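Following: one structure in structure tokens, then a few remarks.
The other protein chains are all here in position, but one chain of the complex has been omitted.
Order of writing sets the labels: A, B and C. Residues in every chain begin at 1.
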Amino acid sequence: MAELTYRAAIASAITQEMDRDPLVVLIGEDIGAAGGVFKLTEGLLDRFGPERVRDTPISEQAIVGAVMGAAMTGLRPIGELMFSDFFAVAWDMVANQIAKTRYMTDGQIALPLVLRTANGGGLRFGAQHSQSVENWAMAIPGLKVVAPSNPADMHGLLAAAIRDPDPVIVCEHKALFAVKGDLPDGEHVVPLGQAAIVREGADCTIVALAAMVPRAAEAAERLAADHGIDAEVIDLRTLIPLDAAAILASVAKTSRLFTVEENPRVGGWGAEIVALVADEGFYSLDAPLVRITTPHIPLPSAAVLEDLAIPTTDRIVETIVRRLDEAK
Amino acid sequence: MAELTYRAAIASAITQEMDRDPLVVLIGEDIGAAGGVFKLTEGLLDRFGPERVRDTPISEQAIVGAVMGAAMTGLRPIGELMFSDFFAVAWDMVANQIAKTRYMTDGQIALPLVLRTANGGGLRFGAQHSQSVENWAMAIPGLKVVAPSNPADMHGLLAAAIRDPDPVIVCEHKALFAVKGDLPDGEHVVPLGQAAIVREGADCTIVALAAMVPRAAEAAERLAADHGIDAEVIDLRTLIPLDAAAILASVAKTSRLFTVEENPRVGGWGAEIVALVADEGFYSLDAPLVRITTPHIPLPSAAVLEDLAIPTTDRIVETIVRRLDEAK
Amino acid sequence: MAPAAPGIDRDTRLRMHRMMVECRLLEERAQELFFEGLVRGTTHLGIGQEAVAAGFAVAMRDDDYTFCTYRGHNHTLARGVPMAPILAELFGRSTGLLGGKGGSMHLTSVNHGAMGSYAIVGAHLPIALGAAWSAQYRKSGQVAVCFFGDGTTNIGSFHEALNMAVVWKAPVVFVCENNQYMEYTPIGAVTAVARPAADRASAYGLEPIVVDGNDADAVHTVAATAIARARAGEGPSLIEALTYRHGGHSRADPGKYRPDEEVAAWKARDPIPASRERLLAAGVDEATLDAIDEEAAAKVAVAEAEARAAPEPSGETLETQVWADGGSAWRN
Partner (left out) sequence: MAPAAPGIDRDTRLRMHRMMVECRLLEERAQELFFEGLVRGTTHLGIGQEAVAAGFAVAMRDDDYTFCTYRGHNHTLARGVPMAPILAELFGRSTGLLGGKGGSMHLTSVNHGAMGSYAIVGAHLPIALGAAWSAQYRKSGQVAVCFFGDGTTNIGSFHEALNMAVVWKAPVVFVCENNQYMEYTPIGAVTAVARPAADRASAYGLEPIVVDGNDADAVHTVAATAIARARAGEGPSLIEALTYRHGGHSRADPGKYRPDEEVAAWKARDPIPASRERLLAAGVDEATLDAIDEEAAAKVAVAEAEARAAPEPSGETLETQVWADGGSAWRN
């Protein structure tokens, strides 16, 4: 067991996989000599050399397109998009090309590739550098989507994404970079598609992702301590493939569902989880299904406003107490 | 009352608004001399001249960006994206620039613009020319989204979109172009944000959009005739602003909700409607909330496969009968 | 323009001629079958542009990569992909090259190095660059050849791909088939320069290369040079081949936006009769050439019969091949 940051877990996973497989290569803006603007790829150029760790021009369409072309011809490339907001610039490559090509060619073309990106808010970077875009990717058939909430998962899920034979979008949450945690010794890989039960509980289910997981977990502790509410907290970890079974099993037990999401309210992943439970888990429910989200607005940059926008531990606690109370 | 096609309703709305307001201009690929690849803009160049109806290069980012720049400086521009799939190429302009600029500038910049696009499947054009992308737009705060299901609404909603002071995405469904209907005499404008009750009913609510509306309506007739099920059919018409009240009122009456969507299953607009009802309408429900959707796959091009993918009248009828039966 | 190559041998010329004839006959038949309703959706013919496909194909190694557009029947055939699965794909049948999932605009045959036909303008330029980068990294000696139209030179991904390919010295050859029109709009009406590709070459530190795209020999010569350069590690090229599509942009488009004289002038420069003349002049006998025509026609007929006889795709394939496990499950 070694302690490391979520930030360091990224380079450690890439190192683990590049050591293991010479076909793994990495490209992106300022990732080589500079080690990345968030210092996520520090040391990789020195260790693996410029053939495997390549700086690119500011050309996101070319970065993502090149990753696709390399993946279909034998490499296992990783592309970095510096901020997840920049997915918009390359969205055709992601949503129309990468996601659809295996299906359109009836399986002739395989795309074992990873697109990593700094996702999420909390750093006062404003509306164009703070988005949570995991719901954009989730809505496109043909993409797998990963969003780890802690260092060990960051390492393990990124490793799994690199080994995965399909395209995987890895959302690395900017607000978690400095968070520390333990990494198990030896090769660490966390399979895609398995949610983690962060806390067991009997009274309600809270489903969260990425930076919302520690907040949901803290909220659960406060709900127990201050309100006698015993909440179960699920960290989805991957949106696609989705661990629907874990959610349905939890709601079968608790009868009540809350989702906590950072993306804007309308069309977020929370709606998909709610819709799933409202169909397949309907008969175990005994209260409204509640989404706790950022409002449906662009993210503001001022600290007080950004903090108001994104769900906080306080808001999670307050909402759950109020909504369970109303439902009595 | 004049009869016209959905296709012709597009040019008729644009003509009505360009006659009315000299600040309305139109740009896009092949829209001028050629009258558009779907002949949607035929006659407009002749009537309004090349200053107001401009052909562009194949440069979607520049088209959408130019529309934005023109809108913030006094014009009311309409941009055409030939197929809605091409939104992906210009997604930064749409999702990061147009949608966020008013908010980021605290209201200094107004963007009275329209982006029109041929949306949806059914023409065997394959995965990159058949998508329904209204759910992409719905998930971005700052965009209004319109998707008419008949010629009169096509005319009236497009006119309203052109007059609207905010950016509006208008989804023109390819499979409806040839559909005929009546257009009321005189100036015709249908306000954004009002759903239409296509059929009143007491047993269940079916919420549909665009090309799914005629199918849902036909399904409702068959449910009544063959199964004694009295379905209420709601045509959403606009996704944003959403007529939540109409949906909640209907479910309060019927206690049962079905959505019928063409976009891929995960993260579609149906999930948002279900999530809304599962929260605010929970206590009036007495059966699972059911989404009838295209599977979560890219659209295939072969006729038999495409017809299997997109919800049909048969599938709507069959699903509703089965799910209501199960719920008894 | 590059001059017609003196040194192209008879066999190569005959191979190119046969390719062009096969392309032409298959596409002419596909057009008829579209009007019969057998070819569904849409289809974009390259009738008149065959010399580009043929000139390049014979210059490529079997393991080189082709990337092309929705107007990709010629390029796919030229890599040796059989006709029957192509036609079956246009019909939307289960024996289609893509099982009916992709359609006319996405023809792909990885086994033949035909790495896909792309239907969003410009998308495949960066993808081709990526394949070239992969070949470079794997030191495989493979080259990627990427075909696109004049209209494509105005979209952003063209610019990004060209710049990055040059910086990376990637073994990729970018080939602009300048057929003078985007869909219905003449390229000159929407482009800041006269030669949409060649006049941009210097923006990437490349030489401007213009070739008569209706002359298979000429195309072959520049193709061989550019491919050799790429294979030698000297980096990409950008080639502009001047050509013309005899018909409309797609489906039932009669192409009426084009002046009659222009169409007539280009049809008079049809690459196939020109190739035939050249072969006759070089001493090939009529009978040999007639036999090529007949064999091609027979091949098309056989392929059509096969495709007609093929069943529609089974509904079970609807939800296959989203993922590498063969399925489409996104949840447990």
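Convention: contacts are C-beta pairs under 8 Å (C-beta built on N, C-alpha and C of every residue); 3 or more make two chains touch, one makes a residue touch a chain.
Note that the structure is a prediction, hence the values are computed from the model and not measured.
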Shown chains that the omitted chain touches within the full complex: A, B, C
Candidates B:32, B:193, B:264 or B:300 - the one touching the absent chain: B:193
Chain not shown: contacting residue from B:32, B:57 or B:270: B:57
Of C:200, C:220 or C:276, the one touching the omitted chain in the full complex: C:200
Touching residues (missing chain, whole complex) on chain A: 29-30, 32-34, 37, 55-61, 85-86, 88-89, 123-129, 266, 295-298, 300-305, 308-309
Touch list for chain C against the chain that is not drawn: 154-160, 162-164, 166-167, 189-193, 199-200, 202-206
Chain not shown, touching residues in chain B: 25, 51, 54, 56-57, 59, 61-75, 77, 92-93, 96-97, 101-110, 112, 141-142, 165-166, 193, 240-245, 276
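We take it that only the chains that are shown with their structure count from here on.
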Chain at maximum distance from chain B, centres defined as averaged CA atoms: C
Distance between chain centroids, defined by C-alpha means - chain A, chain C (Å): 40
Whole-Å separation of chain centres (CA-atom averages), chain A against chain B: 30
In chain A, residues with contacts to at least two other chains: 92, 96, 103-104, 141-142, 240
Multi-chain contact sites of chain C, meaning residues that touch two or more partners: 99, 101-102, 106, 120, 156, 317, 322, 328, 330
